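Left out: one protein chain. Kept in place: all the others.
For chain A:
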Amino acid sequence: MIQTGLIQNAHSDLVTDASYDFYGLKLATCSLDQRIKIWQLDEANGTWSVEDDWKAHDAAVSRVSWAHPEFGTIIASSSFDRTVKIWEHSPDAAQPPTVNGNGSTSQSQPSSSQWVERAVFLDARGTVRAVEFAPRHFGLKLATISTDNFLRIYECLEQPSLATWLLSEEIDIHALPSSSSVHSRAHTVALATPTQTSAPLEGASPSLVAQALLQQQGSASSTTSRPGPGSREADGGWCLSWCKDRYWGEVIAAGCGITGIIKIIQLSPSRRPTTILVLDPSPLAVSNPGHPEADKMFAVTTVSWAPSCGRSYHLIATGGRDGHVRIWKVKPAAEDDGEQGDDAEMMNSDETGWSASLVGDFDEHQSTVGRVEWNVTGTVLSSAGNDGRVRLWKAALGGSIWRPAGSIGVEQSEESGTQEGDKDDDMQS
């Protein structure tokens, strides 16, 4: 473990999310300051410099996600202003296109920004907490989740222009799997008329102005009508993560509110979305009656689906307000439906044949876990908690036992300069 770099002054407020592009050469950061910044790595010396910086939303930006590069250089951002926006890197946009000028503040788009707003989704009736593009084989598609407890899936219908998106699924997480409550709305989100594919070069179009106004109203009303950080929102967690594999079709893990569970939801063009499995640690807690947390529900704040990379099973990590990092081993339905796990902790979904077992449960953070994430090969898990440490986890030889593999903090070292093995430290400050 070794520090390799530093951006001294990345944002003027807390950073809500950071996300590497496909190659890891660019980093998108977003902040409470409502801005998105794009940083570029200089491979020669390992330093990061800001490439773009713009005001993206009218409230704090919650997450950013990069689309697969075969679709272009595209990011999606979700925000507390209840919108999700699609941005495209367009070096041609030499003159700052006015479509970006949606802000009600005087802080205008810096002329340097080469990112053009291509679409805005206004469907959420709560703050949007997470956004993630689907794996590339499912097309240019993204999932969002918001505090209205809806998981929404959007699909791009007009690819080079990115102007037309279809809200292909709108799923009430709590209501699923009682299928009656699933709203499968297949209408086109008319964000722009077809004539506006060339809009960025031709100035603001009436509908986009209207849209900006609408949005302004929306955000204004949301600030007035927002019940403040009520206990529900403060205690809840909204998160999602796509299954990276193609083989199993479109499958997504999502959690919302304070239920403490993650639902594994299968999307299919021909059927309504169905919950194929629920990851619920509470039966395990109940099985231990003396446990003080047995009856409480704790929100899951973060979920990450590991790339399976040739493994026959999936690993899904969760983190939550109970201070636990959990690693679930999820087995898809066996083709021959032969042996079923006799593990007492095994959760089976009778209808779908998918099953899950807990292979790791760590409470080292001792406080809310805010984020879990896998590396690209699904072999290293990182988790960050309110104990102020980012912890790494790796499987020991044999793969069945997960172990701590180091941690990173931002506290003053107890005896600075005495960290063993850091003699090769090539830190830049």
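Convention: a residue touches a chain if its C-beta (ideal position, glycine included) is under 8 Å from a C-beta of that chain, and two chains touch if they have at least 3 such contacts; residues count from 1.
One rule holds for everything that comes next: contacts and distances are computed from a predicted model.
Chemist: Select, from "Calcineurin B homologous protein 3", "Molecular chaperone MKKS", "Nuclear pore complex protein Nup85" or "Glutathione S-transferase", the UniProt-recorded name of the complex's unshown chain.
Modeler: "Nuclear pore complex protein Nup85"
Chemist: For chain A, which residues touch the unseen chain?
Modeler: That gives, for chain A, the contact residues 1-20, 22-25, 27, 29, 31-34, 39, 41-44, 48, 59-60, 62, 69-73, 80, 91, 127, 136, 159-160, 194-195, 198, 201-202, 223, 226, 228-229, 233-234, 307-312, 367-368, 370-371, 373-377, 379-380, 382, 384-390, 392, 395, 397-400, 405-414, 419-422, 424, 427, 429.
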